[in-house]
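In this view, the complex is presented without one of its protein chains, the others remaining in place.
Letters are used for the chains, namely A, B and C, taken in the order the chains are written, and counting of residues starts over at 1 for each.
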Amino acid sequence: MPVIVTGDDYLQSVRDRGTTLYMFGERIEEPADHPIIQPSINALKATYDLAIDEPELATAYSPIIDARVNRFLHVAESPQDLMDKHAMQRRLGQLTGTCFQRCTGLDTISVLHSATYDVDAKHGTSYHQRYLRFLAEAQRHNILIAVGMTDPKGDRGKPPHQQADPDLFLHVSGRNEHGVFLRGAKAHMTGGWNQHWICVVPTMNLGEADKDYAVVGIVPADAEGITYVYGRQASDTRALEPGTIDKGNAKFGGQEVLVHFDDVFVPWEHVMLDGETEFAQLLVSRFTAYHRASYVCKTGLGDVLTGAAAEIVDMNGVPGAAHIRDKLVEMVHLNETIYSSSIASAARATQLDSGIWMNDEMLSNVCKHNVTRFPYEIARLAQDLAGGIVATMPSEADLRSEEVGPLLERMLAGREDVPTEDRMRIIRLIENLTLGRNAVGYLTESLHGAGSPQGQRIQIWRGMDVELKKVLARKLAGIEESPT
Amino acid sequence: MPVIVTGDDYLQSVRDRGTTLYMFGERIEEPADHPIIQPSINALKATYDLAIDEPELATAYSPIIDARVNRFLHVAESPQDLMDKHAMQRRLGQLTGTCFQRCTGLDTISVLHSATYDVDAKHGTSYHQRYLRFLAEAQRHNILIAVGMTDPKGDRGKPPHQQADPDLFLHVSGRNEHGVFLRGAKAHMTGGWNQHWICVVPTMNLGEADKDYAVVGIVPADAEGITYVYGRQASDTRALEPGTIDKGNAKFGGQEVLVHFDDVFVPWEHVMLDGETEFAQLLVSRFTAYHRASYVCKTGLGDVLTGAAAEIVDMNGVPGAAHIRDKLVEMVHLNETIYSSSIASAARATQLDSGIWMNDEMLSNVCKHNVTRFPYEIARLAQDLAGGIVATMPSEADLRSEEVGPLLERMLAGREDVPTEDRMRIIRLIENLTLGRNAVGYLTESLHGAGSPQGQRIQIWRGMDVELKKVLARKLAGIEESPT
Amino acid sequence: MPVIVTGDDYLQSVRDRGTTLYMFGERIEEPADHPIIQPSINALKATYDLAIDEPELATAYSPIIDARVNRFLHVAESPQDLMDKHAMQRRLGQLTGTCFQRCTGLDTISVLHSATYDVDAKHGTSYHQRYLRFLAEAQRHNILIAVGMTDPKGDRGKPPHQQADPDLFLHVSGRNEHGVFLRGAKAHMTGGWNQHWICVVPTMNLGEADKDYAVVGIVPADAEGITYVYGRQASDTRALEPGTIDKGNAKFGGQEVLVHFDDVFVPWEHVMLDGETEFAQLLVSRFTAYHRASYVCKTGLGDVLTGAAAEIVDMNGVPGAAHIRDKLVEMVHLNETIYSSSIASAARATQLDSGIWMNDEMLSNVCKHNVTRFPYEIARLAQDLAGGIVATMPSEADLRSEEVGPLLERMLAGREDVPTEDRMRIIRLIENLTLGRNAVGYLTESLHGAGSPQGQRIQIWRGMDVELKKVLARKLAGIEESPT
Partner (left out) sequence: MPVIVTGDDYLQSVRDRGTTLYMFGERIEEPADHPIIQPSINALKATYDLAIDEPELATAYSPIIDARVNRFLHVAESPQDLMDKHAMQRRLGQLTGTCFQRCTGLDTISVLHSATYDVDAKHGTSYHQRYLRFLAEAQRHNILIAVGMTDPKGDRGKPPHQQADPDLFLHVSGRNEHGVFLRGAKAHMTGGWNQHWICVVPTMNLGEADKDYAVVGIVPADAEGITYVYGRQASDTRALEPGTIDKGNAKFGGQEVLVHFDDVFVPWEHVMLDGETEFAQLLVSRFTAYHRASYVCKTGLGDVLTGAAAEIVDMNGVPGAAHIRDKLVEMVHLNETIYSSSIASAARATQLDSGIWMNDEMLSNVCKHNVTRFPYEIARLAQDLAGGIVATMPSEADLRSEEVGPLLERMLAGREDVPTEDRMRIIRLIENLTLGRNAVGYLTESLHGAGSPQGQRIQIWRGMDVELKKVLARKLAGIEESPT
């Protein structure tokens, strides 16, 4: 594999791979050329371009290879590293207005650093060395790693081994002297196809009976036996239409795929957990400690949406009304509240045994939990400011038509000095983020990515140290026997 | 025009009308056959079918023609009439899961009853008799009346006569002995094309300089000079795809159109306001008194969405979890809170001089204001219970494909005894109501229909009788000179 | 017992009764003269005075004694009756700014009408006749009935018969040919001492092993064996201070007492349930159907608090600021939302077998559930508008002092033409309702009276008909085999 430097290198790297990807029931010959897929590729491309445009922000010095690397491949050596990462994530959210799909990879290599170290410490395995070798290569080549965590799960009331179909959770289906075979699927993987490697990790706590499900393995995205089925998004087929207005955000979008593994082979050097079930829970909770703080990216989208709302009221001629300013302020207040918990979880990071730093778990969960609430309210406020036209505006084709175009030009006008087309573009961008393709990333993914709301509540319960709080209360209440 | 009785009569009535309707830059030959338009026709059809299926609920005795009429053409003669209307609206929301587009017509004939009466009383005009004649015909033929209220508005900081383009608000462009000519447009009209008549009314308070903008007129939907431009909705083109799953709600949808009037003629018998600017405000505030309570229809959609959420957790195998029940309860609590204000505004209705009853203005505004908030939270909770798959599920075409269909059949399964296809259908219905085509009606229209949130706040401010409240406070505070 | 007509008759009726009431560890000789108790008596007095001042509102014709009676003694014969009741409750809230303590009595005689009828129908008992005789007497004499529902409960994880102390739930401790004996206590009874009769009813579902706890009995408030212990309220002892400013609402307040029953005798004619455990749940759920809608009274307090907030911003010279108006509007919106569910639950009432009408259970629960939330937000907004001084203002004694009075007169001034004392009075009224004595009624009682929030959620769950909602969803999703 060649070394990827520029965004264009990356574009080249995902072509001609011979992968099996289905969309709308058809196998797509060259996914890299498909208009529905391209926006997701562009979003990943932006992670390469930013490293060139703003290297301070988007690269970091890695002692592992003694060179600066893309920050998405850099494991945190300090709280500052985590804060810088979050700044970069917000920036990319601002620049793309979508999910740029590279955080899961970073958060997975982050958690594997400490997890492989800890498994080795207990079991005398050598996962950590394998890991470091892989990471060095990844950094040198500047590659992308998609992560498969969520299994299809079937009956949510049952553990993996009790499912009617054993493949409803991904598992080791065979082993030989060279490696293991993976069977099953990972659901709604973020940006799976458009990356270079896929790392599978368990999705939840596992018991002894689920030993074969406790596997971490890394395979090339074009490995034999992998089938991708593309996930639909709201208004996805607008990408197939001519023009750029109705797309809202014509350039950038997300990607989620169902990835099926049909006895896919993984050589031992890329296996980093195999049967150590007691570490599944640790993997998940550490991953979420990183990844729930990564949802700070949504504040970048919040910036875009707030800007779009401010722009539309300006175009409409009413920027100064008190209730309008008040709504913009509320949008920013909520957005910065989300940002706060991410930054705070980085500032309060702790160092793990393997030497790297991890976001404070409580604050990271708090961050994500606010992300499951506030973007919905921000989106509602944006629609409020945009007006009903956000859901009723005629198409770009109508604007371009000889018959009704001139009519729309006049009737969809705002303030005299604002081109009607510009006003339409902003309205479509708001639609895109609140009802359209990128609402998937801004809303639904904000709810469920890195774990659904109840997942955060469970972690908050676990971490809240209720006993200490009771002691504080008893002391102030004057209950005698209270220990400190 | 023939008398319409059944839903099928209605379908027939909108065919072959030779109207000018544009969509995606093309004139549509027969809109009644267009797959994107048909769901909106189906929704209106349901208002005819219900009158046959549940006549107690959906018809009422009209003394005007001494016969039972469709309740959508019946002006309220008691608070009970209003409560029955609201029950019918909720029921149709339950049956269609969309905006069924017939409430604006009813609410307009309701307001015109008292408004024409009051204008006549002041000006000695004879609008009320014209109105009653029209209404009798409407009731006899059981026809549909769309309402054009919202003007394009251009620069929102300026009144109609100061706009750069005088047509940015609809106005009388000429008068002769037979009638008036209308020029301008009405934006995002609800269900405009698929109805029989269009009634235009002013959208806001008007001053003397805006005299020509103070016009109420009723014209056939196929009148000469009318051009329709179809409004886009999220995922609208899924209606063009084969299959029924991905549509979410394959049968029902809403319709919003931009309607342009190019000197459309209205004979005097159908003119019911012409220059009496001081009544523009009254028209708007009485219309909103009726129409903001009509948003009770959204509780019917809320019932559907709650049912879908309850169904999906059941299909997933986890119906009994405490936090899941709690979310379903919250959805119902919010939904019934909306319902409350609608019913209360009917129960507290007042009788107007013309003899008909009008919803309590305060409570009607309160109803609508809750509608601008709670459906967004209900939708968020539904997505929470549905899981991330609501925004990442592969297409129906994939399910039908020979290659990946069997794979999806297995991987998208829930509880063993639930067909995968059924689970997909429920997920798509939730998508439809929260991110898709009917999110337009359930969310954005809930925000802006019948006036944006700030419109309700202004009405609440006007009606809240702050002086009485101050007196209450002063008395209890012991401030001496307080009058009662 | 004499017939009570005027408020003064009532005052007379509670004197010289020889009751045993403790407050601050002392037995109070004549509670009717105690300054802490008098405000609660005044609140009840207002229920008599209103019947004279506004008889349309506060009296109703009772066929039981063929005469108009105080509406607090009238069982609902129509939905209109319930709406009138709720109008009266809001009015009394406006006039007293506190809990006027007479609703529990009305709601209890309401539920006993149907419950005694239904028990008789099943068991052939004659409770209903006893009930009607008692009610006729109550109406003739215009007396007050306090209700003891909530038991002390001890370990909330255990039913009555498993408690360490059998008296932690009130129960029948003995029976003879003349009647039963009651033993135990009822906690935080609303206005217990200042009424004429006390009716005890079970607090929750009971099983066969709790047979003796399934008792309804009515005893005079001065019956032998009853001991009252007065409940503390925030800032309660300000009632003992001179002056009227610091009290906030010097005239009106609530009352909650712990009432202990030490083998109190109840003759059979006043026993209306004795061991029919299967009716305990019905009693509770019907009581809450009535009583949770009665919490509409809090909208009267909300009116007072909104008025006080509007008054203070006026006195401060900033009534017109947009954010201030917006907060007043929000207060009203929330307040009217509460009002809506109460009125709607009355308008949608159902008739029971005994002939009387009961509020719709779902909407009544929804009403109360909003009452557990919105008054807290209204109070927060009132404090916001009042400014920090609401919690830091010097005392009335300082204002009256020769040394610092003149200083405060100047320094606590608002707008020039507003007397400083008036401004202080309004501030104290806001304190009273948000942090002081009547915050008990406006906030905490709003949370727990008629059942804590979780109680409403359980009832909403029971009544929400989730199966019907699922059917609606399945039909629209196109799932074939769906029944209606």
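By our rule, a residue touches a chain if its C-beta (ideal position, glycine included) is under 8 Å from a C-beta of that chain, and two chains touch if they have at least 3 such contacts.
Because the structure is a prediction, the values reported are computed rather than measured.
Contact with the omitted chain, checked across A:Leu352, A:Leu429 or A:Leu443, is made by A:Leu429. Within the set A:Thr237, A:Ser341, A:Thr392 or A:Ser446, the residue that contacts the chain not displayed is A:Ser341.
The missing chain, though absent from the display, is touched by one residue of A:Asp81, A:Glu256 or A:Glu311; that residue is A:Glu311. Touching the chain that is not shown, out of C:Ile145, C:Met393 or C:Leu429: C:Met393 (per the contact rule at the top). Taking the complete complex into account, residues 79, 83, 94-97, 244-245, 248-252, 303-308, 310-311, 314, 325-326, 328-329, 332-333, 336-337, 339-348, 362-363, 366-367, 369-370, 422, 425-426, 428-429, 457, 460-461, 464, 466, 468-474, 476-479 of chain A touch the chain not shown. Residue positions on chain B in contact with the hidden chain: 322-323, 326, in rising order. Touching residues on chain C toward the chain that is not drawn are 22-27, 150, 152, 154-158, 164-165, 167-168, 185, 187-188, 227, 229-238, 246, 256, 258, 260, 316-318, 323, 372-373, 376-377, 380, 383-384, 387-395, 397-398, 400-401, 403-405, 407-408, 410-416, 431, 435-436, 439-440, 443-445, 447-449, 452-454, 457.
Heads up, the rule we're going with is that only the chains that are shown with their structure count from here on.
Computed centre separation for the pair chain A/chain C is 51 angstrom, with centres defined by C-alpha atoms. Multi-chain contact residues, meaning those touching two or more other chains, occur in chain A at positions 323.
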